[in-house]
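Every protein chain but one is kept in place in this view of the complex.
The block that comes next holds chain A.
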Amino acid sequence: MATSPRTGGASGAGTAQRPNGTSQNKSCQFKLVLLGESAVGKSSLVLRFVKGQFHEYQESTIGAAFLTQTICIEDTVVKFEIWDTAGQERYHSLAPMYYRGAQAAIVVYDIQNQDSFQRAKTWVKELHKQASPNIVIALAGNKADLSNIRVVEFDEAKQYAEENGLLFMETSAKTGMNVNDIFLAIAKKLPKNDGANNQGTSIRPNGNETNRPTNNCCK
């Protein structure tokens, strides 16, 4: 007895660990994927949200970048596992690997580019058809700092979002406008029960799920 570290005495008890599960300490983990045409600012939005930075010349994403960001809303800690995907059309067939199993998606378009808005609509359609049915989708009209040369009207996009049950904001990765807000809005909308917590733990999509052939998913 005397030789074991047990002889420490009372002070040791102070380090006893507190158990988990105090009610104010709920935490959830969600997989979020960014989709949208090439060069609409997906990576810039993530960079602004995660690091508070903006690069005028953001390199084109060839692949899928993975970043995490945690925010607190009310008494819940929400950790986003963000997959920022490549927008180039040739990588389209790989997108299901990233939105499969995602609890949230931000579909991004550029308010100066009508095509990118149309492309966003097809992404939304594809998500509704093939992503998990409870996925929370937000539509982001990015580059809102350039609203004087916009071609996609705010009201038009807003109406589309309402009709399709999407969250909608115009954002600017450059100025930071609405960037945190859109993630926060998503976090608020996500179900934060235990089920969601468990679901959200799969960081990496794995190929075991049987899904349709990866090529040409979006018809």
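By definition in this document, contacts are C-beta pairs under 8 Å (C-beta built on N, C-alpha and C of every residue); 3 or more make two chains touch, one makes a residue touch a chain; residues count from 1.
One rule holds in what follows: contacts and distances are computed from a predicted model.
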{"item": "Hidden subunit of the complex - UniProt protein name among \"Phosphoinositide 5-phosphatase\", \"quinol--cytochrome-c reductase\", \"serine C-palmitoyltransferase\" or \"WD-repeat protein\"", "value": "\"Phosphoinositide 5-phosphatase\""}
{"item": "Of A:Ala39, A:Leu94 or A:Leu184, the one touching the omitted chain in the full complex", "value": "A:Leu94"}
{"item": "Full-complex contact with the absent chain, from A:Thr68, A:Gln114 or A:Asn134", "value": "A:Thr68"}
{"item": "Sites on chain A contacted by the missing partner chain, in the whole complex", "value": "1-19, 21-22, 24, 50-51, 62-72, 77, 86, 90-91, 93-94, 97, 204, 206-208, 210, 213-216"}
